[in-house]
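Below you will find the structure I want to go over with you.
Excluded from the complex is one protein chain; the other protein chains are retained at their positions.
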Amino acid sequence: MKAFELPVYTAPEFSALRGMPEARVELAPKDGVAPEGYHAISIFPEYFHIGDEWLLAKESRMDCVPVYENGEIAVREFRHLKAGDRVICGRTEDGSEGIYVHVHGFEEAHEQNEAFSFRQGHSRESSFSRDYDQLYSLLRYEREHGRSVWVVGPAFSFDYDARDAFSRVIAGGYAHAVLAGNALATHDLEGAYLGTALGQDIYTMRHVPLGHYNHLDTINRVRYHGSVEAFIRAEGIDNGIIHTCEKCGVPYVLAGSIRDDGPLPCVYGDVYRAQDAMRDQIRSATTVICMATMLHSIAVGNMTPSYRVLADGTVRRIYFYCVDISEFTVNKLADRGSLTTRGIVTNAQDFIVNVAKGLGV
Amino acid sequence: MKAFELPVYTAPEFSALRGMPEARVELAPKDGVAPEGYHAISIFPEYFHIGDEWLLAKESRMDCVPVYENGEIAVREFRHLKAGDRVICGRTEDGSEGIYVHVHGFEEAHEQNEAFSFRQGHSRESSFSRDYDQLYSLLRYEREHGRSVWVVGPAFSFDYDARDAFSRVIAGGYAHAVLAGNALATHDLEGAYLGTALGQDIYTMRHVPLGHYNHLDTINRVRYHGSVEAFIRAEGIDNGIIHTCEKCGVPYVLAGSIRDDGPLPCVYGDVYRAQDAMRDQIRSATTVICMATMLHSIAVGNMTPSYRVLADGTVRRIYFYCVDISEFTVNKLADRGSLTTRGIVTNAQDFIVNVAKGLGV
Amino acid sequence: MKAFELPVYTAPEFSALRGMPEARVELAPKDGVAPEGYHAISIFPEYFHIGDEWLLAKESRMDCVPVYENGEIAVREFRHLKAGDRVICGRTEDGSEGIYVHVHGFEEAHEQNEAFSFRQGHSRESSFSRDYDQLYSLLRYEREHGRSVWVVGPAFSFDYDARDAFSRVIAGGYAHAVLAGNALATHDLEGAYLGTALGQDIYTMRHVPLGHYNHLDTINRVRYHGSVEAFIRAEGIDNGIIHTCEKCGVPYVLAGSIRDDGPLPCVYGDVYRAQDAMRDQIRSATTVICMATMLHSIAVGNMTPSYRVLADGTVRRIYFYCVDISEFTVNKLADRGSLTTRGIVTNAQDFIVNVAKGLGV
Partner (left out) sequence: MKAFELPVYTAPEFSALRGMPEARVELAPKDGVAPEGYHAISIFPEYFHIGDEWLLAKESRMDCVPVYENGEIAVREFRHLKAGDRVICGRTEDGSEGIYVHVHGFEEAHEQNEAFSFRQGHSRESSFSRDYDQLYSLLRYEREHGRSVWVVGPAFSFDYDARDAFSRVIAGGYAHAVLAGNALATHDLEGAYLGTALGQDIYTMRHVPLGHYNHLDTINRVRYHGSVEAFIRAEGIDNGIIHTCEKCGVPYVLAGSIRDDGPLPCVYGDVYRAQDAMRDQIRSATTVICMATMLHSIAVGNMTPSYRVLADGTVRRIYFYCVDISEFTVNKLADRGSLTTRGIVTNAQDFIVNVAKGLGV
């Protein structure tokens, strides 16, 4: 398998934009409110004409607004706007209002053609062989040079092999952050504490007596100890996804939802603070892999741009994978329109087992 | 079509429970933590032996704990426990620890047999004709004597007929509360304000120029006005689901999620406060209908018991419907094990159009 | 609702094709085998340059081969080729080999733009309100001027309302042929003969004693009588889809499959003869509606072109609907790439009930 090579970014031909006006700036009228005619950001690199420069937004986020401050373009959620923030306005994308959206920066010739190819959707009948192989070399590359963020649904903690495989992927250095919810963490810790997930033995699937208490007992015990960390220490937890994150210092963000029991102590009850914590991980992500969760996948899809500006100024692609058994979910993410989004339609448990084998962990 | 008749509740034979011990009470050791061995509540009527009485929990909720206070049984989420709360402990259900779970209170003879019938699951190939007819007479009954709570996913606001049909169901008095999320309200208001949903004309489905700004413009405008109510008044909104709720005084609860843009001002950012607000509506619900939302359906399914104690002490059934195009979602809810849960596998837009026609609104 | 108007067909600009060579004809080397380089037909109108004329294939069928005989272009399945048949060869579509594929004959200006619109796929979240309204006026038009062929999966016969609604659609003159399989007919007849479908009462869904014998008893009884017609007469069958077809003289084709019990006497055991019988109905179809069957939908999709040449030489559109609860099936059909294909993602039982109400039958 050949090593991964990052495609080169081609900046816009700024000469063609000569003579374009500067971007218009209006002040936010109130906290949390953008001025009329505000510009909303896409997933593509966007350049804003300010003074003599075309400034590229560095940490972008779709459907947020560009704010000019400190000589840079900050990309801000509506709810974080402050009255008086200098919001860039304009809804064209060709530079004619000082805003240039650069859609084709990463494309090679053949890709521009493929964009119009027949079978663009991903279905259960698509072939994913090459996607797997590319993913392995990408993950190896990111382990050394980038940052892979994994977004996981609760099904992972129900399956012995999947839980084990993902733990090894994390321990192997292939995950730089994990984003999930209360249920994933609860059932993963239940697996380590009581050997079950939702009351079933995680290997034999046999129901244990009173097993329907097990996730509640786990949550209650963690709450008793006051934190996941204290629970792990006090109860001698030595396996699982959350344990591996703690052991390896891999940050994880657990976002709350209205489905939750408990919750565990470290779960964000406020979903907008959860968004902020998730975006803090995404700001430096170079590959994002979403598995078996529509809610979290869409949330992360919304906050992941198609590019990242590295510390040295290099603009690179972000790779975004959505792995789900439902074409509906996969195509919903793929509809973002970016060539960097790959959908894989399969059972996420099988996916992660394959990935662990492919990475040799 | 014959009128709906409420099945009669058969209380347990308390004589058979004579000699059983009292329920054991332990104090919650900390805020938000139950004592070891706490009892967790099911969806069925549960009786607790205290002094000479078997007390029935009145406002029940699955996977919460019974707390004895003021001579009654309160059912409380773990997070709402206070240190010192008198939590009932014990994990048997037959009275031998003073806890009796009454599974068969509403069943008639034939139903006990049907519970073991072959085709229990609901699939796209099931026949739902009788379910529709029963639902119409149930909703007519509830309009006079009960309280119907509707739980709706965002797809409703994308479809002209569905949005219109549901508005008429509300205006007709068949909805006593609406539970939804930021997206439903946003796109419903977008439909009234700008005639689109996610930028497409809600009738012709044609994309309007710059339509991808429309939901953001709507949110921004509502935030500018400070509230949905002020927005409706100031912008002359005169149609849609949220408008009908406001006009008819039907309460609605909008729960936030990590997928949200905005959000709208009245959305609960804290999901556990959202749960509380949703449960406040469910406490008096007698029929619950969940449509096209896995997240909200499961959340509401978790907090809806199989019975309600009316003001006059009567114990009655709660009817719970889950309408979704995905068998996975429908069966997930139906797995709650109650005979009162009905699954309907269809497109929720078609469902509500049928219901509006069936109710003659 | 405004009446349906047939879009006008714009023939190719033949002047632009002046000077193009004649189409190349090669002889089929063996029965059932095309010559190397044969041309395969698309769903679009195709013109073949023979002598001084550009001949339009009249009864087209995708992935079949054009045969020049009797001064016309016949479109023939590989298996029906005879050694020596004069097959047109060439794989270009722009006239440069005497073959011109006319993709845009029916498009109006706005449609050419919409073809590139963002949300082309159909999902459970699409709005279908306008599709329903258009369908009603289309079906009214076809009742007078065209020929509507309905393709139905077995689920129809399981649901009381759906079976009844479709029977009324047929009796109302809105179906000119019905294509289905052994299971649809079996369970429909079981419903009339024994009041059940797969042993469940078709209205109450209650299992009847020994109900699992009912479909076998029905098949056995039809086989005993020798034909469906004789069975209907002898057993006094007076309701259902097949009964209505027989009564109204609406032809139906039942294709066999390896899943079948029985089969009923009139079922085609040979699937290629079944294809021929189905295509015989499709040759004159102007609207095709496929409901709740992937197998039959794809089969019919393969044999339905995008246009029909009427007796007076007019070229008109064929409308093709695919109604299914699975996005996978709907999008598989929609991938045929024709603007005349409409997908509706819903439970087909609800769909037909809506259609019957919309048509007022």
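Chains: A, B and C, in written order; residue numbering restarts at 1 for each.
Just so it is clear, a residue touches a chain if its C-beta (ideal position, glycine included) is under 8 Å from a C-beta of that chain, and two chains touch if they have at least 3 such contacts.
Predicted model, so just to flag it, every value in this text is computed and none were measured.
Chemist: Taking the whole complex into account, name the chains on display that the unshown chain touches.
Modeler: In the entire complex, chains touched by the missing one are A, B, C.
Chemist: Any idea which of A:Ala34, A:Val271, A:Ile325 or A:Leu359 touches the chain not displayed?
Modeler: Within the whole complex, the residue contacting the unshown chain is A:Ile325.
Chemist: Can you say which of A:Pro66, A:Pro154 or A:Gly240 touches the chain missing from this structure?
Modeler: A:Pro154
Chemist: Considering the complete complex, identify which of C:Arg76, C:Arg147, C:His187 or C:His296 is in touch with the unshown chain.
Modeler: Once the missing chain is taken into account, the touching residue is C:His296.
Chemist: Among B:Ser123, B:Ser137 or B:Ser284, which residue is in touch with the absent chain?
Modeler: In the full complex, the listed residue that touches the missing chain is B:Ser123.
Chemist: Tell me which stretches of chain C touch the chain missing from the display.
Modeler: Interface with the chain not displayed, on the chain C side: 29-30, 32-34, 38, 40, 63, 78-79, 91, 210, 212-213, 216, 219-220, 223-224, 255-263, 269-275, 278, 294-296, 298-299, 302, 326.
Chemist: Spell out the interface residues on chain B facing the chain that's missing from view.
Modeler: So the residues of chain B touching the unseen chain are 118-119, 121, 123-124, 327-328, 331-332, 335, 337.
Chemist: Please output the residues of chain A touching the missing chain, sorted low to high.
Modeler: Residues of chain A in contact with the hidden chain: 110, 114, 117-119, 124-130, 132, 154-155, 158-162, 197-198, 200, 202-207, 292, 325-326, 345-347, 349-351, 353-354, 357.
Going forward, only the chains that are shown with their structure count from here on.
Chemist: Answer with same or different: of all residue numbers used at the interface between chain A and chain C, are over half used by both copies?
Modeler: Result for this pair: same.
Chemist: I need the residues of chain B touching at least two other chains; which ones are they?
Modeler: 326, in rising order.
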